[in-house]
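Below is one structure. I have some questions about it.
Note that this complex is displayed minus one protein chain, with the remaining chains in position.
After this line comes chain A, so read on.
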Amino acid sequence: MKRLVAGAAALAAGLGVARWAASRGRMPGAVKDPLESSRWLGITINRPPDEVAPGGRLPEPLSRMDAEVRMNRAPGDRGTEVYARPRAQRAGADAVLARLRGEDPRTEIRTALRETKSLLETGDVLRSDEEIGTTRPTMPGKVLDMALGRAAEGGRL
């Protein structure tokens, strides 16, 4: 019985993450972005444009993406603004299915932008300790995985 109760509490905690992440949506006035699938994904890299794209060559791993890319000097001392978006745009059910298969091109570009920035700024892309896990599989862990997986697709970038 005690186990069951603890299990239920843990599951509630797992669901809490999903709710926590979802609670942003509760903000009144949050309309769905009509340009969601076509917007440029932008990131600012703390390096001057000639270091971001020496001789006009795109940096890795951004250069490997099937993406339109543009960039400009950022205002102030902020470096370079880099923008990218997939060449082929998916919409509707096609976009949803691709996302479920983990093949959303926008997600891939988002990740490529982040990694490009980190490589240029620090020379590396930081890996998480999760790679040598200490966690054990649980129900709330699965729910958390789903919430974390989904969250990586959203956000500002």
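Heads up, the rule we're going with is that contacts are C-beta pairs under 8 Å (C-beta built on N, C-alpha and C of every residue); 3 or more make two chains touch, one makes a residue touch a chain; residues count from 1.
The criterion applied here is as follows: contacts and distances are computed from a predicted model.
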* To do: Identify the UniProt protein name of the omitted chain, choosing among "Anti-anti-sigma factor", "Glutathione-dependent formaldehyde dehydrogenase", "Dipeptide/oligopeptide/nickel ABC transporter ATP-binding protein" or "Ni,Fe-hydrogenase III small subunit".
  => "Glutathione-dependent formaldehyde dehydrogenase"
* Asked: On chain A, what residues meet the omitted chain?
  -> 6, 9-10, 13-14, 16-17, 19-21, 23-24, 26, 44, 46, 77-79, 114, 117-118, 121-136, 138, 140-141, 144, 147-148, 150-157
